[in-house]
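One protein chain is absent from this view; the other protein chains keep their places.
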Amino acid sequence: MAIDKNSVEYVAHLARIELQSKELEKLSSQLKDILSFIDKLNRIDTARINPTSHILPISNVLRQDQSKDSLAADKALENAPKKQGDFFSVPKVIE
Amino acid sequence: MELHSQSGHQLLDLIKNKKTTAKEVWESLESRVRAIDTKVNAYVRKDEKREPSLKPDSQQEGKLMGLAVTIKDNICTTGMNTECCSKILKNFSPPYDATVINKLKTNAASIFNLKANMDEFAFGSSTENSAFMATRNPWDLDSVPGGSSGGSAAAVAADEAIWALGSDTGGSIRQPAAFCGVVGLKPTYGRVSRYGLIAFASSLDQIGPLTKDVEDSAILLEAIAGHDQYDSTSVDIAVPDYKKSLGSGIKSVKIGIPKEYFIEGLDPEIKKIVGEAIDQIKKLGAQVQEVSLAHTEYAVAVYYIIATAEASSNLARFDGVQYGLRVEAGKDSSAGMIEMYKKTRGSGFGQEAKRRILLGTFVLSHGYYDAYYLKALKVRTLIKQDFDHVFKELDCIITPTSPSAAFKIGEKVEDPLKMYLSDIYTISANLAGIPAISLPCGFTKKGMPVGLQILAKPFDEETIFKVAHAYEQATPWHKRKPEL
Partner (left out) sequence: MNRRHPGISENQNYNMPYEAVIGLEVHIHLKTKTKAFCGCSTEFGSPPNSQTCPICLGFPGSLPALNSQALDYAIKVGLALNCKVQEYTKFDRKHYYYPDLPKNYQISQYDLPISRDGFLDIYPQGIKKMVRIKRAHLEEDAGKLMHKEQSSLVDFNRTGIPLLEIVSEPDINTPTEAYEYLASLKSIIEYLGVSDCDMEKGSLRCDVNISIRPQGIEALGTKVELKNMNSFKGVKDALTYEIGRQIEALESGGEIIQETRLWDTVSAQSISMRTKEEAKDYRYFPEPDLPPFIISQKKIEEIKKTIPELPREKMRRFIEEYGLSEYDAAILVSNKNNADYAQERLKAWPDKNKKPVANWLIGPLTALASSNSIAISEVKITKEDFLELVDLVENKQIVSNLVGKTILVEMSSSGKSPSLIIREKNLAQVSDVESLEADVDAALKENLKSVQAYKEGKNNALMFLVGQVMKKTAGRANPKVVQEILKRRLA
């Protein structure tokens, strides 16, 4: 499956990554090669095979509805690039 | 012999016998780092202000008796930054310790106050993708130490660490262990808690020890293994006394050698050295036979779909809102938030990270999910079945760890696909969730270490330790040190 520059641009938008035009060129070509390599999977017939999403045969992992200590607000905000009082601050979001 | 040159179990004995203290060991490590790390670059952020209290007092009661453990930069530690060697996590100081850190502390270990270098977000097989610098292989400073746990492996090999923790998603503990001539173990998926490990691929990641010998590996694994209520994928199976597996001989052990691992692409020198190691193991009494892991050739493709898909998802959170790098658009920008995301991630992620995120996003996207992601999950089932089939009859599988010894710095970094293919022997163990170790089995003519890989059934690390230890004790490899 070939992936063209437009697709890469669209995917970069989905992933919220800004690419410089040189980057876009290079990455598009590299991704194309990698996807060609990956296409070898089409050689295998998997029509009757179940997918493995979880490698361990475990299920029903649950925890009790019991409270645990929360972080103090200042700890939660310690790494914040920008804050206002006890809030995280971000550029204005327009809805 | 210098304190820093000894293994963990040797030092534990010395401490128990009051011949030294954990504090002295720490100081020995510090002076070793000062002496040679400018050459090796195993550690990062050496100028960072750290908690001085991490250094142990003279004596510490507990299994690990205050000995320092070196931690890879993707495992959360309070009191020290945890940045995954990426620009986007610059200055991130986690408000919590990873579960393995808590377990180490419970066992009276001390946490070394320098973090080990790595490929950014564990994306890589050479530690050249670190945002800081490349780590050098202690056996040849122009060669890579392997990756992504290259810093951890190099530190142990160069005696800048007694032992270290790394992480393994597709071989990131085992391959650098092989390149650096140390022991590296990837535990069974679910054996060790992932809580506090900054995730790369959630269904493949495991934290594991990098050590100077097999006994140390057993000691460290026992200290960090076990069920964790904070990790829903950690398994509630009792942690055995792994030391009991050591020294019991391997006479009845049945070993398989998969034919698909010994084809073109494997360096002839490695093939020869690994062949000799297998002969040695036969001499020790194990029964060896050829087996088939029929879907081996698809493993890299499957891995690069699943791992990048999960990575693209796990890395979505790095956006400049709550921590790390933030690059804001100009004040006039009306799409301020989107711009911030794009610029932050555009400048914060390195090339390999971008490549994987884009690939992962693509294989999950509308219209491609079935052809790629779902398909990969199905082939994963086939790969797992290959191992299940072999393990019905046999106890473990032996292969080379890597198709070549350490390559030169800069040799593969411009060719991602070539780089990916160097993981070909290690990747399947992650896909199947089984435990695997790499330990030294010889040296190339150029004097570079070669690694032997042993794989076993889920939660059967005991067989791995048994076989590895028997081989190690019958050979001189673990006693050799690089000249630095």
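Each chain gets a letter, A and B, in the order it is written, and its residues are counted from 1.
Assume a residue touches a chain if its C-beta (ideal position, glycine included) is under 8 Å from a C-beta of that chain, and two chains touch if they have at least 3 such contacts.
Just so it is clear, the model here is predicted, and its values are computed rather than measured.
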Which residue among B:N91, B:S232 or B:S248 touches the omitted chain?
B:S232
Using the definition of touch stated at the top, determine which of B:I71, B:A199, B:A286 or B:A301 touches the missing chain.
B:A199
Considering the complete complex, identify which of B:A116, B:V321, B:V379 or B:A468 is in touch with the unshown chain.
B:V321
Which chain A residues touch the hidden chain?
14, 16, 53-54, 56, 58-73, 76-77, 82, 84-95
Going by the touch rule given at the top, which residues of chain B touch the chain that is not shown?
75-76, 82, 84, 89, 92, 94-96, 98, 194-199, 201-203, 229-233, 309-310, 313, 316-319, 321-323, 331, 337-338, 341, 361, 364-366, 369, 373
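The definition used in the following text is that only the chains that are shown with their structure count from here on.
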Can you give the whole-Å distance between the Cα centres of chain A and chain B?
22
Please give the residue numbers of chain A that touch chain B in the complex, ascending.
1, 3, 7-8, 11-12, 14-20, 23, 27, 30-31, 33-35, 37-38, 40-42, 44, 46, 49-56, 58, 61, 63, 71, 75-76, 78-82, 88, 90-94
Over in the complex, which chain B residues touch chain A? Could you list them?
91-93, 95, 189-190, 203, 229, 232-233, 235, 295, 297-298, 300-302, 304-305, 312, 316, 319-326, 328-329, 333-343, 345-347, 349, 351, 354-355, 357-359, 361-362, 365, 368, 371-372, 374-382, 384, 416-417, 420, 431-433, 458
